[in-house]
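Chains shown are a subset, placed as in the full complex.
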Amino acid sequence: MKTLQDYIDKLNALNFREMYNKDFFLTWEKTDEELEAVFTLADALRFMRENNISTKVFDSGLGISVFRDNSTRTRFSFASACNMLGLEVQDLDESKSQIAHGETVRETANMISFMADVIGIRDDMYIGKGNAYMHTVADAVQEGYEDGILQQRPTLVNLQCDIDHPTQIMADTLHIIHEFGGVENLKGKKIAMSWAYSPSYGKPLSVPQGAIGLLTRLGMDVVLAHPEGYEVMPEVEEIAKKNAEKSGGSFTRTNSMAEAFKDADIVYPKSWASYAAMEKRTDLYGKGDFDGIKKLEQELLAQNAEHKDWTCSEELMKTTKDGSALYLHCLPADISGVSCQEGEVDASVFDRYRVPLYKEASFKPYIIAAMIMLAKFEDPSGLLKKLEEKGTPRKFD
Amino acid sequence: MKTLQDYIDKLNALNFREMYNKDFFLTWEKTDEELEAVFTLADALRFMRENNISTKVFDSGLGISVFRDNSTRTRFSFASACNMLGLEVQDLDESKSQIAHGETVRETANMISFMADVIGIRDDMYIGKGNAYMHTVADAVQEGYEDGILQQRPTLVNLQCDIDHPTQIMADTLHIIHEFGGVENLKGKKIAMSWAYSPSYGKPLSVPQGAIGLLTRLGMDVVLAHPEGYEVMPEVEEIAKKNAEKSGGSFTRTNSMAEAFKDADIVYPKSWASYAAMEKRTDLYGKGDFDGIKKLEQELLAQNAEHKDWTCSEELMKTTKDGSALYLHCLPADISGVSCQEGEVDASVFDRYRVPLYKEASFKPYIIAAMIMLAKFEDPSGLLKKLEEKGTPRKFD
């Protein structure tokens, strides 16, 4: 792509009309062309920023963020995406709100949305909760819009739930599309989405699930590797299988990290809690059994510690394609000898891939901005054209 | 009103020149025409947003918020109002500031105001404190402006104090103006501002006080109902009486919820703490007697529990005009069986009025924006004309 027109032409060839006035929950709820529209628009917005063309499509308006878990990169990515489009971020800090005061999600959703064009939510702590919460919010604002309460309907962007982490995995994917010179070059490539040991506990399942749910659509050979007991949600595995069949790729599962890494073109070694454990934890939480949660935590940490050999070592990396598979991570990684004694990855491996890893992360603001634009504007490619013609500089030089 | 010009013409017929460079503390400190200017400008700003005309009148500048109590809807309303006008919200989080470091209110007020066009304050916790604090801040910035410290004078907007809650009650009022098809149709209508049972404690008096202080000016029959011991500030009752005399309406007080609801056109059932109890609490707080406060709290909760029959039930609603009085609430409400076992309102009543209730809340951002514009601009109606001619779209489509 050399000019903005190239991106516009590509967009014009895609059918993504169904995204207008909708939300973004899970990648597998979107068609291939819709996902390609996100990638293309993300690249177009990046091109514009790099060429100092303003991408402000809102003169005013709010972007609401709700973070039910700590976050640095997603928080800043969402803020960057909103800012780029002209929306001001307003964080719903539940500790400073009257939410505990007994109001319903439906009510809060409407109360914060009078001037909101987007609501971004991160809620990944409990199985069966995060995605459901997002749907409750989206239904509430849809209803509010239909009832004439809201003048505009804010689009909901899933900033990580219990099932998927679409902004992360789409940023990861756009990164590998760029690294391999085009999505067509990913066909037949082997990627190892592997569990790795971490001394911490309870990391969300949304990244491995998001990975197998998306990458299987690109004709890749996707291998999910983990020790016994670290299974992901069976529903998502089913989706991965069907995707692979359709795309001409494959989806396999193994309990051997070595098998997954062998001849892999790309590796994504990362810790997560098992689905079964997370479900148990959610149940205990529901019962308010905090002693039970502590006990479970100790058990899970002990279980983790039995698999310290699941680490992305130099030795394992040597077994990948030409000894030089592309290493992916959503960051921050647990680096052996740096952020912990023994962790997900050898320090020398991490360090060798630091620059591509940081680039991988840099796609997230653009992915989010593209999701917002596709949901809020009926004709995004026409809009790009108008922005180019207007030619307001991002930085007035 | 069909065109922006209609609002401009209406504004031009009103005298609100005294609002320029002033603050907004209490509705009864403003003339009828000034309040009508707020309503009219709020409607005009809403009209503009609905017609995708930018209302940005500041290219840069800050809107400072100070919340001394938790808040969701007022926080977001203030943020929305500022954003709509082009001001960036900067929250003075007293826990992250050096205020405890021993500086005076006068100093802080100046230090945060070098680039501030508005300061919004919510301080409703202690009788005799909130409004006084706001005046200290407003005096300080006025002095700072006169002394050449501040290049511009930020206007102060009362986002709820111990005496009044003007942005709430004016939003409520604009809602009923719309529901009844014009302020002239409110004349002679009966409104019940009634205490209602809540299992929580210490809710501010500013809503009932704001209601009787404003609605009595519209020629309405305003009935204030509460159990003995839940009196509001006598000064405000005096104002309500005088208002009613002047407007041709009436102001009565009763200890019977049934009496208040009978044939009412509008009902506003809501819990509050008694003035006497709040004064006692303020004294204890002043003495640092936290055990005393806890004991008082228990006493007051027990006192509340004697009045569980003060609830907006279906039975009571049937006694209102045609059994279908408009139900108001500032939200969040204590809904029986939803947010608490027994509360202010039956779930079925609340649910039937959910849509109008949310619409009621939707006026607050516009009310706040109108207050800011009337204080900061000498010729707001000329400004609207210029904005229309400029025609910058709110959302670039």
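By written order: A and B. Residues from 1 in each chain.
Methods note: contacts are C-beta pairs under 8 Å (C-beta built on N, C-alpha and C of every residue); 3 or more make two chains touch, one makes a residue touch a chain.
Keep in mind that what you see is a predicted model, and the values were worked out from it rather than measured.
Undergrad: Starting from the 2 chains in place, I would like the total count of identical chains in the complete complex.
TA: The complete complex, not just the displayed part, contains 3 copies.
Basically, only the chains that are shown with their structure count from here on.
Undergrad: Using only Cα atoms, superpose chain A on chain B and state the rotation angle in degrees, rounded to the nearest 5.
TA: It is a rotation of 120 degrees, to the nearest 5.
Undergrad: List the residues on chain A that touch chain B in their complex, please.
TA: Against chain B, the touching part of chain A is residues 56-62, 88, 90, 92, 96-99, 101-104, 107-108, 110-112, 114-115, 117, 144, 147-152, 376-378, 383, 386-387.
Undergrad: Under the definition above, what is the set of chain B residues touching chain A in their complex?
TA: The contact residues of chain B facing chain A are 46, 49-50, 54-56, 67, 70-73, 75-77, 79-80, 83-84, 86, 88-89, 200, 331-332, 334-335, 338-340, 355, 358-359, 361-362, 365, 392-397.
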